[in-house]
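A single protein chain has been removed from this complex, and every other one stays in its place.
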Amino acid sequence: MNNVHQFDVVVVGAGGAGLMAGLYASRGAKTAVISKLYPTRSHTGAAQGGISAALGNYEEDKPEWHSYDTVKGSDYLGDQDAIEFMCNEAIDAVLELEHMGLPFDRTPQGKISQRPFGGHTNNETGKPVRRAAHAADRTGHMILQTLYQQCLKNKVNFFDEYQVLDFLIVNGKTAGVIAVELATGELHTFHAKSVVFATGGHGRIFEVTSNAYAYTGDGAAVLLRRGIPLEDMEFFQFHPTGIYKLGILITEGVRGEGGILINGLGERFMPKYAPTVKDLASRDVVSRAIYTEIREGRGVNGQNYVYLDVRPESVIKYAAMDGRTNLDGTPYTITGEQVLAKLPDIIDFCRVYLGVDPITQMMPIQPTAHYTMGGIPTNKFGEVVIDENNTVFPGLYAAGECACVSVHGANRLGTNSLLDLVVFGKYAGLKAAEYANQAEFETLPSDVESAARSQFDALRNGSGKENAFDLSTEMKKVMFEEVGIYRSEKGMKAAIQKIQEWKARYQQVKVSDAGRIFNTELLNAWELGNMLDIAEVVAECALNRKESRGGHSREDFPNRDDHNWLKHTLAWKKNGKVEIGYKPVVITKHKPKERVY
Amino acid sequence: MQVTLKIFRYNPEVDTTFHYESYVIENAQETDRVLDLLEHVKGYNDGTLSFRRSCAHGVCGSDALRINGRNMLACKALVRDVGEKITIEPLLGLKVVKDLIVDMEPFFDNYKKVLPWFINDSPLPADGRERLQSPEQRARFDDTTKCIMCAACTTSCPSFWASDDYLGPAALVAAHRFVFDSRDEAAAERMEIVSETSGLARCHTAFNCTMACPREIQITKAIGELKMATITGRVE
Amino acid sequence: MGLKRNVSLAKGLRYKGQGPMLTFVLHRLGGLAMGIFVTTHILSSFVGGDVGKFFNDMYTNWLFQVVMFFLILFHAVNGLRITILDLWPGLLDHTREAIWIEWAVFIPVYGLALFAIVTSALGG
Partner (left out) sequence: MASKPRTLPLNKRGMNFEMFMWIITRLTALAMYGLILIAIIGALIMGARNQMNIADVLRWGFMPNAGHVQSVPLENAEAWATPFWRWVGSALLLVAVGHGVHGLVVIADDYIVSERGRGVVRFISIVMMIGMSIIGLYVLWTA
């Protein structure tokens, strides 16, 4: 027990939410931020579009409109009190980021520039409103950098490249976490009064994802093993156009400029699925359509991808067929230069990763796993709540993608993820410090590291019959196919069966690296264990929910069912089994109605 | 296609020095990232191979490596561009901890020296709104806000090879980002730091940093602007 | 623990820095060579006598001149490029182009010097 550290507050994860929590907690309490990556490597940095707030820097906008748009986007599964809270906080949150030095783009008047985004509307006219504050197309990168810099300025204690393995509970209260220092392989005990989890999502359980390798759901899995439930895990957002195999996003803007989707037979297939808006249908509809084409063998060369075509001649041809016109009524046309000017980043990605020039060639794309709507249940102050009655677990907080407040409900609106992590990261940090300042340290038992140690020992002492890499590849493939965009009872039952098999096979995995220093093989194997646990919960929850809503689309239950399913799912892991409970959705102002855009 | 990887290996718990190990990958694609190949080797050839990675598409900066003798991100280097024989080595000028993993602490320490955070102690606008900044003032430092701190620049710099006392391109880029921000008030403090003997004067415009930058930041130019600022005092 | 931070000159030179790094290396080499050359030349002119004559005669060797002229001229042309780019940092956007221009200037000038040196060596 040489490596024991004592802090009032320990923040696990150093992405946007973790850094925000660390920054706020450190102002009121002795705080440590533990991260398995250097903070600047966190996946917040990959976010592009913007962060929404009704600043009204170009035109009239109101937090109420922002709230309604978010509720509607969530397919009415979001908790409206939390959504209202977030949208009201949004303006101050974005202004605070500016005061911290974040280099937002500017309007000609010198104010923060904003751009329109899907689902952001003026509620009175129904027209798009410019609500997403942005810094070029690197808003997430700027938020991450700014928060990290402010943490350095405020001398926050960082433990970089420490992987948290276990959450300590003593007398039903938070007592700290156990982490392994990657550089030495030594276990460290962080004795704390309050702990904030901000560990991100779990998109890596799917084969094709826009998420980082680090997105393995560690935080959620660690808490799940300690009896904390997870909420709404069946809801996962798939983005229709990711670069083939890599999953890197290609923005909806490509289709906005007239790009069309083409299958392996050279046909434009979207009219079959969305006769009116065709290629510009909503994300879930397009994702489902692409996936159907692939499953029915009409992927390109029999592979699991289709083409996105934004070559000017194709755009002009199909625009003419659709009767698309410019504002003045002339037929819609576009030139290669205009494509290049409007979509510089996408073109750069395609050139680097595909060697494809979108102006002269078609882009191979497929739907990509993008965002975890569910997670560790919390209230709007980031306090983790562990049952149907929203009972707060003393000293435990969560924020960011790993948490489920729930403000995103069944489907997240673009730009709300960055807002989520800034607002709830801040409150989680504040509340954690507040709690720590009136609580006492719980006395740690002597064998505090044993649970964490035994997890590693199991991996070190496996029989070695199984290859972790194969297991993980198989899991990702099955999860993407059976618990992905389209879900059916048969497929999910098969997947759950498989998950049980993998979990058994996982016991046979052996880590060949016996070393302690940067044993990334051991770490990856441990992460695989987390992913298997999370995958199981995702599949069980998805099988359980017999309706289609937002990101959860069932072939056997294609409609939304408010009568039976307007409720949150809670999932516990008890005795090796997933147990499911429910929690009501908070509805204040906006009664559920059909969702049409 | 067949690709041969020659990878720098060093296990501190077993080896006294480094060696190179070759791995042949049979069904590689032209569009595979070098990172994909490393993952393949780790999955099937030798699980002990250690390297850092996270986002895998060039925005997190974890996997800066020396590939065929030149610094780049393994996730932005494709087989198509680097060829069928690929030599992969850790970054130069930082201690190798294990295989391709180097000790990043000196790099981050240098970064922290230039006060890489926004400083403005003047009162906020009375209405609590944003500090105003024109689009031109914002554009002035746009290039240097792109940095992801992957260290590809600093570890390609001959001056940094000579001594890690040199702040290095990445730290100077961070200084530039704030010095030329019209809202920031600590330009003078930063100029004093970067003009010390271990700062600007160690840049000899060898240009390796700019060539290595995966974000295509004009690093040499940013450093050049800081140098001229020490002479003219103009930081806008 | 871990390998020492150890970037030998040879290791550094093996970095594939391409054109700009080459100019940096040649510039430094030329500067060093000139430092040595000018110092010994001034000293030997000062000392005079047999020692001075020995060194000063060495400089008339045409092979020596071929190498020395290369280094001096390159240092001069490259130095001008560096000076211009340093004084107008905005031009550093065009370093690659500047280096092409630099070689375009250097090659004919050095060619002319080479021609003069070699013809005088062969002719007289």
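First chain written, first letter: the chains are A, B and C, and each begins at residue 1.
Methods note: a residue touches a chain if its C-beta (ideal position, glycine included) is under 8 Å from a C-beta of that chain, and two chains touch if they have at least 3 such contacts.
Just so it is clear, the model here is predicted, and its values are computed rather than measured.
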| item | value |
| --- | --- |
| Residue touching the undisplayed chain, where the options are B:Gly69, B:Gly83 or B:Gly233 | B:Gly233 |
| Touching residue (missing chain; options B:Arg80, B:Lys112 or B:His204) | B:His204 |
| Residues of chain B (touch criterion as defined above) contacting the omitted chain | 131-134, 137, 158-159, 162-163, 165-166, 182-183, 187-188, 191-192, 194-202, 204, 227, 229-236 |
| On chain C, residues whose C-beta touches the chain left out of the figure | 28, 31-32, 34-35, 38-39, 42-43, 45-46, 65, 72, 76, 79-80, 82-83, 86-87, 112-113, 116-117, 120 |
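Here is the rule we go by: only the chains that are shown with their structure count from here on.
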| item | value |
| --- | --- |
| Whole-Å gap separating chain A and chain C, where each centre is the average of the chain's CA atoms | 56 |
| Computed distance of Cα centres, chain B from chain A, in Å | 27 |
| CA centroid of chain B to CA centroid of chain C, Å | 30 |
| Residues of chain C touching at least two other chains | 1 |
| Per-residue overlap in chain B, given as positions that touch at least 2 other chains | 12, 97-98 |
| Chain B residues touching chain A - in the complex, by the definition given at the top | 11-14, 30-31, 33, 39, 42-44, 46-48, 50-51, 53-62, 76, 78, 80, 97-99, 101, 104, 108, 112, 116-120, 124, 128-135, 137-138, 141-142, 145-149, 178, 181, 183-184 |
| Sites on chain B touched by chain C in the complex | 10, 12, 17-18, 66, 68-70, 92-98, 103, 106, 156, 158, 161-162, 164, 204-208, 210-211, 218, 220-221, 224-225, 227-228 |
| Chain C - residues contacting chain B, complex | 1-5, 7, 11-12, 14-18, 20-21, 24, 28, 82, 85-87, 89-90, 92-93, 95 |
